[in-house]
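Everything on this sheet refers to the single structure shown next.
Missing here: one protein chain of the complex. Every other protein chain is in place.
Up next, chain A:
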Amino acid sequence: MVKNNLGHAAFCAIVTVIISFPILGLNLEARGVNITLTGASTSTYVAILVAAATVFVFQTFRDSLMGLLRKAPKLNPISRKQPMERSRRVKLESWIITGIVIFALFWPFFVSRGSVDLATLVLIYIMLALGLNVVVGLAGLLDLGYVAFYAVGAYTFALLSEYMNISFWMALPIGALLAGITGMILGFPVLRLRGDYLAIVTLGFGEIIRILLNNWTSLTGGPNGIGGIPDPTLFGMEFGRRVKVEGNTSFHETFGIAYSGEHKVIFLYLIALVLAVITALIIRRFMRMPVGRAWEALREDEIAARSLGLSRTAVKLSAFTIGAFFAGFAGTVFASKQGFISPESFVFLESAIILAIVVLGGMGSQLGVILAAIAVTILPELAREFSEYRMLIFGAAMVLMMVWRPQGLLPMRRTHIKLNRQE
């Protein structure tokens, strides 16, 4: 057994060296016009050799190692337990979510401004991920251009405020609706396509929208973006030190408290929180409505679902539109939080991050997606020194998840009956 593997193991080890040595071990350095090669540090070479040796050993004893792994007691204590009863599970889940929401309501008053700002970003990602979860997780349509709808929402608010002085509260529904309509218009022709073609076409749409934003300088300011986007107001009360719009009052004067920049940050955070909760609740409703079941039916088996009388276009289009709608929601909040937007914020990588959140959390599962959004946004901030490895780890995590646990960390469970064949 081991003997048979030796050749293959040696081959794998050589491949490991070939793919890592030139890229990792020899660094190109541009000095003026000339380029020179410099060797990497000794530790890199040692690491490459260790990696090759590990691959060699693993491949040589592959069969026995895999056998051991299979026999080894499950480390995960939950995996042996029977899944919880549905009613208890639902209760527990709603308690957890309620707990998180209550905690999130009071938390910002005790922490620094920076963490509240970060938390707002997390909430924006939660909205985005919940929206994409409808498209990818429930309806099974891989949308790689999701960030385009996010951009539509953000730019709608930015442009409306610049040219027509429209406030945040007016722009919020308009931005979301426009994003939803864009989703519908884009979705209508492309939803006939098969899964992987759809992915590429949406990717193309995302790029087209970004290129348009970048080059339509007269309207969008091109790469310079749009600045001076107003902050949201609370019943006509502004959060700035001085009132900018005629007729508004300022928050700190109305309540007779000292001005503090934190009020605005916390207010924005609370808006994002409320919107994220609304998003989660609406999508939760949708999941239990006939249309939600139709999404899943179509994802599981398109032909069977169609033969039962579901309209493919209507079902897919509804998922696409709803997903785009919430992306527009998130986009408006994002524009208002940043005060400045440019096409830089809407690159493909952003789509990939949102997709990674959905995949890691477990496609279709709301709690999983929320937890994944929190983890993916906060972990790189906590480990600053590793932040440049963030995308590397994302990529690897996506591959590993697909290989080992394609259903995600907290997969969605539907009530189902298992038919046991009688022997």
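As a convention for this text, a residue touches a chain if its C-beta (ideal position, glycine included) is under 8 Å from a C-beta of that chain, and two chains touch if they have at least 3 such contacts; residues count from 1.
Note that in this section contacts and distances are computed from a predicted model.
Asks: Can you pick, from "(Fe-S)-binding protein", "Ferredoxin-NADP reductase", "High-affinity branched-chain amino acid ABC transporter permease LivH" or "CbtB-domain containing protein", the UniProt name of the chain not shown?
Replies: Answer from the record: the omitted chain is "High-affinity branched-chain amino acid ABC transporter permease LivH".
Asks: Would you mind spotting which of A:L49, A:I97, A:L118 or A:L212 touches the chain that isn't drawn?
Replies: From the options A:L49, A:I97, A:L118 or A:L212, the contact with the absent chain belongs to A:L212.
Asks: Kindly state which of the options A:I35, A:L69, A:M164 or A:L382 is in contact with the chain not pictured.
Replies: A:I35
Asks: From the listed residues A:I200, A:L234, A:V291 or A:L317, report the one that touches the chain absent from this view.
Replies: Selected residue, touching the omitted chain: A:I200.
Asks: For the chain that got dropped from the picture, name the residues of chain A it touches.
Replies: For chain A, the residues touching the absent chain are 15-16, 18-19, 22-24, 26-28, 30, 33, 35-37, 40, 136, 140, 142, 144, 189-190, 192-197, 199-201, 203-205, 207-208, 211-212, 214-215, 303, 348-349, 352, 355-356, 359, 388-389, 391-392, 394-399, 401-403, 406.
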